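Omission of a single protein chain aside, the complex is shown with its protein chains in their original locations.
A, B and C are the chain letters, set down in written order, and residue numbers restart from 1 in every chain.
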Amino acid sequence: MEQGFNRRRFLLSTAGIAGGLALPGAPLFAQSANKIRVGLMLPYTGTYAALGNAITNGFKLAVEQGGGKLGGREIEYFTVDDESDAAKAPENANKLIKRDNVDVLIGTVHSGVALAMTRVARETKTLLIIPNAGADEITGPLCAPNIFRTSFSAWQPAYAMGQVMAERKHKNVVTLSWKYSFGEQSVAGFKEAFEKAGGKVVKEMYLPFPNVEFQPYLTEIAALKPDAVFVFFAGGGAVKFVKDYDAAGLKKTIPLYGSGFLTDGTLEAQGDSAEGILTTLHYADGLDIAKDKAFRTAYAMAFKMQPDVYAVQGYDAAQLFAAGLAGVGGDVTKREALIAAMEKATVDSPRGRFTLSKAHNPVQDIYLRKVEAKQNKLVSVAAKALADPARGCRM
Amino acid sequence: MDFSTFLIQLLNSLQYGLLLFLVASGLTLIFGIMGIINLAHGSFYMMGAYMAFSLTALSGNLLVAIVVGIALSVLIGFLLEWALFSRLYKRDHLDQVLLTYGLILIFEELRSLIVGDDVHGVPIPELLSASIQLSETLSYPVYRLFMSAVCILLAIVMYWLIRYTRLGMMIRAGSSNREMVQALGINIDLIYRIVFGLGVTLAAFAGMLAAPVSSVYPGMGNQVLIICFVVVVIGGVGSVWGALVAALLIGLADTFGKVIAPDYAGLAVYVLMAAVLLWRPEGIFRRI
Amino acid sequence: MAELVLSARGMSRRFGGLYANRDVSLDMHKGMLHAVLGPNGAGKSTLINLLSGDLPPSAGQILYRGQDISGWSPDKRSRAGIGRSYQRTNIFPAFTVFENCRLAAQSRAPRALRVFSKAVSFADLCDAADRAIEQAGLAARRDAVAATLSHGEQRQLEIAMVLATSPSVLLLDEPLAGMGPEESQSMVALLKKLTPDHAILLVEHDMDAVFAVADVITVMVTGQVLESGPPEQIRDSVAVQEAYLGEGEPGDE
Partner (left out) sequence: MPLPARKKRNYLPLVLLVLALFPMFGSGYYNELIAKIMIMTIFAMSLDLLVGFTGLVSFGHAAFFGVAAYSVVLLSPKYDPANLWLVLPAAVFTGAAVAFVVGLFVLRTKGIYFIMVTLAFAQMIYFVFHDTPLGGGSDGAFLNVKPELRIGETVLLDLNEPMQFYYIVLAFLVVAYVFLRVLLRSPLGHALAGIRSNEHRMLSLGFPVFLYKLAGFVTAGGIAGLAGFFSACQYGFVTPEILSWHQSGNVLLMVILGGMGTLNGAAIGAFAFVVLQELFSALTKHWQLLMGAVIVTVVMVLPGGLSSLPQRLKGLLIGGGNRNG
């Protein structure tokens, strides 16, 4: 042991420092001046990997349709797998911003990661377009001129659902969601609209994310016997919840409603259990919109699979950025003009045209959808051109 | 909470606890008999669930999928033991921890490469798809009861196996003293291989059994891993009975934690663990 | 009568239903070497483990200078002055002989809070270690790594480590096991040298050595004391001869 104290083998580590620097640093020296550098920070591993891929596909489809260019400029991609790990988010964002010097940052799915990215983007004044994460704060207290979102805020679909459920004469409702800010914000948005219209939320229940042992809550719901249930879940948890809810026999007696993610990208796994469930979202199957049909065909041709709402959001991120570039002739250095052009843009989205609110969140139609034959079929427009209230945004 | 709700919650906790026992029993066997910390145990659970999905899709029948899946799991267990674990028995626990940590990453990425990253459902077999009406609004799926029955059956089989069979005798001897058993002319390497295969198969079987209820999704293995560790810590390393008691306790703590103190539900299980450790640092039961 | 240092009163230890020690009583006095004889499985090692605190007794009392120490942990007993050696060599194999003993000496003066001083800078501890090494006859091997010592030398180190803790009681579990004749002789000499200042309990198979050094001998059979007394009494005891000596040389463990 004594000898162990004296043995210093630092040769390796010093050699390592010298070698290690040259390796990931390569892009730094291979900087091509005339391409626009796009940084994609999305989940490519873990729970949300499928979503990250869909967004990437959507974005790239829009670029392909522009002949590989946006605003007349060629595109160079830099990707980082954010692993949906918020702890690594600032570091990963810095990789793209400081190492790769990207002109625009696109990301991400997970709200916690997106919040951290937003902070970094505000500090470094990097242009950020968020293609999914719905945390209200991003276009609320954290809003900034350089931060845009092409998806939705948690508040939007939930608020619309509050109106729908009140219209459908439900009086007493129980809510259930994972206990994290996105879930809580969804419930808050729902509650706001629902109670304004005279309904009452009998009980708000939360379970720790990402716990999927729902049985105790279903038993609670059965004991409380509300008129209806509003939930927020997504991904694997959504699949299990919908199946458990059906298996517990509750679906027959107490109708289940949810924010759209309850049945998005999950219908194949949910099977018959999801049939008839009503959800609200800014996208639906069976929209009578030419742009949507064209988008779906093109997407299916390019990637051999059907697009989903995430692909649409990625596609629109590219479209929004293209609109900005068009306004400045492709010159990203004219930042204020670029941002102004993006603010004024009307995005011709597959979900229907939308504009941006002052806080840079889409002002969009929220659709009421019903699950039929493994599709989220459009029922009606639940809220026309719904704008997020952008509480706390000082811009 | 009225009395009938209370009873139903009790049933919920029992059912959850039994499933936990099934997953954790393989872990505790590998721990207790081979002295190996297997972090990849959750990955075997995940592997089982995905096998149930893929094989059901191929054969159209969950039962066939489970039979083929079990055969595959045994094979995978043997292979891993032969290729990797058998070389680590003389090494530190630390090396085992790291090896299995590396395996988690590998299994998760292989899953992504082979099956993809989507969420999939596994249909409940026709025969078991009914429900029993428990209260006015609530019914209980027969499949869940079936799962519990299978878990109880397996607990009994394991008890019998360890107590009354020659294999069980050798396993018990092997867990107390590797050298001595070797000296008695028992092929300890074979015993270890069998135990490891058994452990892997138990985890994978739990995954297959749970797949129709839980559906299959990326990262599902990591979710059960830690709770299984808590089961083993509370129950006592290597004790199958301890694992059963601990799993049932955790089922109770989790279920009623969610009902009584929903804000601290995630903590309930760990508070239970700390309490048990204060009382008995080596877990409730010490040996098989 | 010499000073009574350590004594066991009706001490028992059960493993499951089996008694490893049953109602054992014995006394150890300063300046006397108390040897314990008995066939394999007689409970001699259990006796030492009970006295040293490695095992808690199921019943009975252990008195150290009149104080009941039955519930004390091994380290507390050691600090109080009860040192022991092990039947299977139990040392720090990666350390030098000196460091083995220095560490043993350090246990008397923990100084754990002085983290900014070098361990080897405490002269008193180093002296104690060197004295112990000298006593055990290992001076020539002071700086050798313990793992490289011969078996006999490791047995000597085992003793040296106990000595470095300056104990008043020595519990020695077969210190001669596996030693060559020469090494045995020097160990016997060492034991004789140590006896005046210590109360020594010696568990040993080597009859010649035991009768050469022991002041009192206790013979144990199946966990119980068969007979206890001076060597002559034991040599002449019919019971002992029947139970034990009559069987001839006991085999090695």
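Operating definition for what follows: contacts are C-beta pairs under 8 Å (C-beta built on N, C-alpha and C of every residue); 3 or more make two chains touch, one makes a residue touch a chain.
Everything numeric here is computed off the predicted structure, so don't read it as measured data.
J.: Counting the whole assembly, list the visible chains that the omitted chain makes contact with.
T.: A, B, C
J.: Please pick, from B:Leu10, B:Ile76 or B:Leu98, the residue that touches the omitted chain in the full complex.
T.: B:Leu98
J.: One chain is left out of this view; which of C:His29, C:Lys44 or C:Arg84 touches it in the full complex?
T.: Result: among the candidates, C:Arg84 touches the missing chain.
J.: Quick one: which of C:Leu18, C:Ala119 or C:Ala189 touches the chain that's been left out?
T.: In the full complex, the listed residue that touches the missing chain is C:Ala119.
J.: Any idea which of B:Phe31, B:Tyr50, B:Tyr140 or B:Tyr217 touches the chain not displayed?
T.: B:Phe31
J.: By the contact criterion defined above, which parts of chain A meet the unshown chain? Give residue numbers in ascending order.
T.: Chain A touches the missing chain through residues 1, 3-14, 16-17, 20-21, 23-25, 28, 44-45, 80-81, 85-91, 94-95, 98-99, 111-112, 115-116, 119, 179-181, 208-209.
J.: To test your reading of the contact rule: which positions on chain C touch the chain that is missing from view?
T.: 52, 54, 73-76, 78-79, 84, 86, 90-95, 99, 102-104, 106-108, 110-120, 122, 145, 148, 161, 165
J.: So that we can see where the missing chain sits, which residues of chain B does it touch?
T.: With respect to the unshown chain, the touching residues of chain B are 31, 35, 37, 39, 84, 87-88, 91-95, 97-99, 101-106, 108-110, 112-113, 226, 229-230, 232-233, 237, 263-267, 270-271, 273-274, 277-278, 281-283.
Going forward, only the chains that are shown with their structure count from here on.
J.: Taking each chain's centre as the mean of its C-alpha atoms, which one ends up farthest from the centre of chain C?
T.: It is A.
J.: If I average the Cα coordinates per chain and compare with the overall Cα mean, which chain comes out closest?
T.: Central chain is B.
J.: In whole angstrom, what separates the CA-based centres of chain B and chain C?
T.: 48
J.: Find the geometric centre of each of chain A and chain C from their Cα atoms only, then give the gap between the two centres in Å, rounded to an integer.
T.: About 72 Å, centre to centre.
J.: Round to the nearest whole Å and give the separation of the Cα centres of chain A and chain B.
T.: 34
J.: Where in chain A do residues touch two or more of the other chains?
T.: Counting only residues that touch two or more other chains, chain A contributes none.
J.: Spell out, as numbers or ranges, the residues of chain C touching 2 or more other chains.
T.: Nothing qualifies.
J.: Can you list the chain A residues touching chain B in their complex?
T.: 45-47, 49-50, 53, 179, 205-208, 210-213, 215-220, 222-223, 225, 235-236, 238-240, 243-244, 247-250, 253-254, 265-266, 268-271
J.: Would you tell me which residues of chain B are touching chain A in their complex?
T.: Against chain A, chain B makes touches at 1-2, 5, 8-9, 12-13, 15-16, 108-109, 112, 116-121, 123, 131, 133, 135-141, 143-144, 213-220, 223, 254-256, 258-259, 262-263, 265-266.
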